[in-house]
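Heads up, one of the protein chains got dropped from this complex, but the rest are sitting where they should.
So that you can tell them apart, the chains are marked A and B in the order they are listed, and the count of residues begins at 1 in each.
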Amino acid sequence: MTVVSSSGNGRNPKTCLDDLIAAVLDRFAEAVSAAPAGHGYAAGFQLGHPETLRSLCRFLFWDQGCSFGGIIAEEHPSHWQLYYPFLLPGNGWTAVSLRLPSDATTVPSISSEVHAADWHEREIEDLFGLVFEGHPRLGDFILHDQVWHEGIAPMRKSFSANQPHFERQPNLEWRPLLVVQDPGAFAMPVGPVYEGGVGESLHFLLETVGEDVVRSSPRLFYNYRAVEKIAEGKTINDALLLAERFAATSAFAHSLAFCQAVENIYSSRVSSRAQQLRVALCELERLRHHAAAIAAICESTALAVSASQAAIIEEHLLRASCVFAGHRYLFGLNIPGGLTRDFDTQACTELLNATNKACTDLLELEDRLRYSSSFLDRLEDVGAIDARDARDLNLVGPIGRASAQSNDLRRACPYSGYERYKFDVPCESEGDGYARLRVLFAECVQSAALIRQGVQSLDAGPVRIACDTSHAGASIGWVEAPRGAALHWVSIDGLGVIERYRAIAPSFNNWLGFHLAAENFAFQDFPIILATFGLSATECDR
Amino acid sequence: MIAASVTATALLLAFVTCACGIVACALVSRTKVAGVVAAGGTLSSIFLMLASGAVLVSGRSFEASLWVLEGWGRFTLRMDALSSIFLFAAGVVYLSSSIFVKTFSTTRPGNREAARRFGVMYFVLMASVVLILIASDVPLFLITWECMSILCFLLINYKHRERADRSAGYLMLAMSEAGFIMVLIAFLIVGKSAPSLSFPALAAAGSTLSHGALWAVFTLGFLGFGVKAGLVPVNFWLPRSYTASPSIFIPVFAGVTLNLGFYGILRLNGDLAPGSYGTGLFAIIVGSVTALVGILYATTESDMKTMLAFSSIENAGVIVAGIGAFLVFRATGHAVASAIALTAALYHMVNHSVYKTLLFQGAGYVEAETGTRDMDRLGGLSRILPGLSAVFLVGCLAISAVPPFNGFVSEWLTLQALLRSAILGSASIRIVFALCGAALALTAALAVTCFVKAYAMSFLGIRRGTWGPQAQRNAHAPFPLWFLAVVCLLLGVLPTYIIPILNRAVEPMAQASVTAALVPPFFTATATNQQLPPAFLQDFHNLGAQSGGAVLPGRGLVVLLRGGEQNPVVFAMSPSYSLIALALMLFLAWLVISRWTRERAVVRRELWAGGIPRLLAEMTYTATGFSNPVRVVFQAVFRPNITEDTRQTVAVHFRTAIRRRREETPIVDRLFLRPIRDAMAGVASILAGMHHGRLNMYIAYVVGFFLIILFLYRVT
Partner (left out) sequence: MSFWFWHGLRRGVQSTRYPFGPETAPGISPGRPVNTQFESAAKAGAAAGICPVGAIVANDRWALVDERTCVHCQRCRLELDVPIDWRPGYEWAELPPNRAHYSPLPRPFSKSLHIMVVDAGDCGACLHEVKQLNNPLYNMHRLGFFTTATPRMADLLLVVGPISENMREPLIKTYEAMPDNKRVMAVGSCAINGGVFGRSFMSAGGVGSVLPVDLEVPGNPPPPLAILHALLAATGRKPLGTPEFAEAVPISKPAGRGPSGL
């Protein structure tokens, strides 16, 4: 296992960013102009016309080694605004922004160069109606063709979200797009209501010729609730509820990203006590999430005792969260300006005891699992994604880190005071199920250490400052959620109401890579591959 | 005498009907040919069945002498019990096939261009098959054999103007000729020291052959007749020809001409020139390997006709294994066991004729209704064609050896005959028997897989192909298929009546009565019956067969072999009683369910498929997928060659197609056809070097040859 330790790479971050800007301007002289920092971005590039978009994105992603954040699309009365955030590790976010006239209907697609943009473009096409030229497969993505028809574009301002939309012409003759064309190939359907027990709604088509499954294609968005649309027009506090609850198992992380975006708009600097507590709560959530993921992996391999032990650890962490913060899933804690409540020393000590015990138990469990050969047999070389594919599709989170993508926003772009903490970012290179399990265990240890650092020496001061929400603005907020890097974009108008809210969830990025892990496997490995990926459909669907 | 005259009259009438049929087919209009074939074929097959039935019932064979040909000898005819059995089976097949020709032509009114040709050749083929079976001397046998081979070829290609690929027929013809030559040489070796070429004379000479000559006769005859019978080294023509032959001809092809190979083997190696146990072992081993190879390819094949062709190979293997066991037991002096083995082989031959004809006719109808034979594209036919589905199911059950149908009885008897190897002395023979028995058991298991796949993928489930509107709903299956299904059931439920009939042929060859061994007259046996010792009657009473004593006539309905003092009953089974018990249990179950669940409301709801809007056909198992595990497990046999593995992408990760084509060369082709073909091609290319077109070299050839002749004549 390699670790990326807390020392930096020795170069002055500012010059890296300057080098990047200089390189871009050098290469794309007339087409691109540098934009000043703002909206949470450390740098930006304004495109004169859309044709250079593809080559600029390729340059940033492949030549300069940036990682891709997503695509943010906004509809304004007079124009379209598109942002393509890229992250230069250690240097903050850089956005390529593109402005199109309001009657534009097409945008050049960058997904042939930056494959990670594939699903982002499909989403924007489905929700806004903007066609990405050169994308080979648009349509039938979020709004399923069997339920809706093409062309609804619900994210347009002209579409009213509040009433049910029953004028639909669903395609009753819909057939899935099958990739395997062997004679006699067929596709086993799994879902959306399927998992033996309790599971999210997902649909898979396992294409096979009878023995091994050659390819599996997931069909998501059964849980789509149009969070981004219904957030528009809500006050900040009401939208905060939505940001918290579209993916409740990483509620604190997403609400933190939202709050940081709002705090950035109004240039509020939260107190250091609030920052420390936020870090502790983030890591508590990460620890609990990873315990649940480990329990799911053990359960998928049917090693019952280890699954039970991991589930016990997770339940104890849920109870500790409830005792500490008043809610098992840490709802209702973040608010723009800080936290809604303070915590006394005794509560912090109890929390520390609980997390230390959980960490010890997890290490003991890992030790036992390491010597269970039947368990390892089912995980090793199963669902492997190699480093090149992981980089190609910009996988994030523990999954990416198991395939040698060591990007972690806490290190690459620190927020909430993470730069003051000492911690490692564990990284593996095999990319199979066992590598992901090892990464999960190692991150648990790091989270426990971070909690210890956080609560043992809390700074004095208020835990909340007033946040003046009087003017318009827009910003991104980012956080390393338990499943990976999450990016929220919040745009507020002059009345203090949300104008545009975009949540780019880590599961959305990682689900794109699922089909790489799920190729040429035996059917009985399918639940294990799903469990080691540990993705959330509801976080992806929003 | 009466029997003899009945036989003679019936045979004569059969031939006359054939002749009338030939003339009629040549004269009537094209649309009426099918009717003529049906009428004439039915009549003559009824006469054939009468003739052979008379011989079997009376126990006397029919003989006749025909004219004498200069230099060839006298043509004689002789219909003994062995011929009669084959003839009866042929009669049954011809009966249903003739009617099938008529009913099939009405469903598929295609081009009638070649109908007359077909009709004429059909009757000529029938006549030649009958003559083969009753020929009693070598020249007549061989002439009619050759006639039959050529007619088969012509009938496969009778629509030759429309067909693009006629190579299958040519391959069959070539192999038939090669087999014919081998058989000819075998007969000549036997007849070298015989006064004439009639079968009785050959039989006398056969017993005086030397060991080496006997082996030569056996090998040549076995392999020569094995071409027609479909045995392993020489059967690579069979799948191709069966697939290529038209649907109205293939029932006869599969049901009758395959049996001629067995007839030849039995006649030559069983009757005229019986060999040592070594030859029998060779036959068993070839039979078992044939069966295993046949069923492996049948299981993984998704074209219905090719699958049935491979299944015919498998059944041929089982029959030949039975014949081999018969030879071994006879040579080592165990007459009763040899009789049981031969009975099993003949029974299986009869059964195979019936159910294979049924299956091929069913496949013909499926192809006519849907336009495709590919089981990967069928499915859901039982809703459109319920009658056909029912009889096809009967055929599948019969061929999978499921009681109460006929396949069960003959498979069971074959395996029991192989198990009788316990009485043999030599350990090495017993090991061979054990291994071959294991191979046949594996074959039986794979046969079930194969036909479950065949029935389920074609008839059950959701329709997969794009054929649709033109397939009318035909509730009733045509008559010939029903007839064969009923025959399947009867042959399966009444083995105790069939076995004594087969005994007429078995007893002279095996020198033991299988009726006495397997089906003694339990119910008419009194306590003082000499045939059965009282201790045995006591044991049999324990079996409870006496309970039917007053009700059931004559023989009991149990097939049973008794042993010595230690185990009085070696094996016993009764499909008749099983059928009664099964029917009773089903009735009881129906009674209980209908009484006790009267108040419960039974609601029919939609199929549960995980919540998707509709279960599509591409989400259900295909035939290839079902049989893939077999393909994977036996990969060493199949040795597939993956020729194309393209992952077509638009961009690096937008995969739009993954295509893999696998090419398999059947194992027999790989091991036998290819090397022979390559060798002959090599020789031919060398010889082709001689044909270069230069006139002066040709003159030189002539001169050189002339000189050689002169030299040789000078020397002698």
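Observations, loosely collected:
The rule we apply is simple: a residue touches a chain if its C-beta (ideal position, glycine included) is under 8 Å from a C-beta of that chain, and two chains touch if they have at least 3 such contacts.
On a predicted model such as this, the values are computed, not experimentally measured, just so you know.
Checked against the hidden chain, the listed residues A:49, A:175, A:341 or A:422 yield one contact partner: A:341. Within the complete assembly, A:331 is the residue of A:28, A:174 or A:331 that touches the hidden chain. Check A:67, A:276, A:309 or A:394 against the missing chain and you find that the one touching it is A:309. Here one chain is not drawn; of A:137, A:225, A:420 or A:452, the residue touching it is A:225.
Checked against the hidden chain, the listed residues A:78, A:158, A:346 or A:374 yield one contact partner: A:374. Not every partner is drawn; the one left out touches chain A at residues 143-144, 146-148, 154, 159-165, 192-201, 221-227, 229-230, 237-238, 241-242, 245-249, 251, 292, 295, 303, 305-306, 308-309, 311-312, 314-315, 318-323, 326-329, 331-333, 340-341, 368, 372, 374, 536, 538-539, 541. Residues of chain B in contact with the chain left out of this view: 601, 603, 605-606, 608, 610-613.
Keep this in mind: only the chains that are shown with their structure count from here on.
With centres taken as mean Cα positions, chain B sits 66 Å from chain A.
Against chain B, the residues of chain A that register as touching in their complex are 111-112, 115, 118, 136-137, 146, 172, 174-176, 178-194, 203, 205, 208-211, 214-215, 392-393, 516. Residues of chain B that touch chain A in their complex: 302, 376, 609-613, 615-616, 618-629, 632, 650-661.
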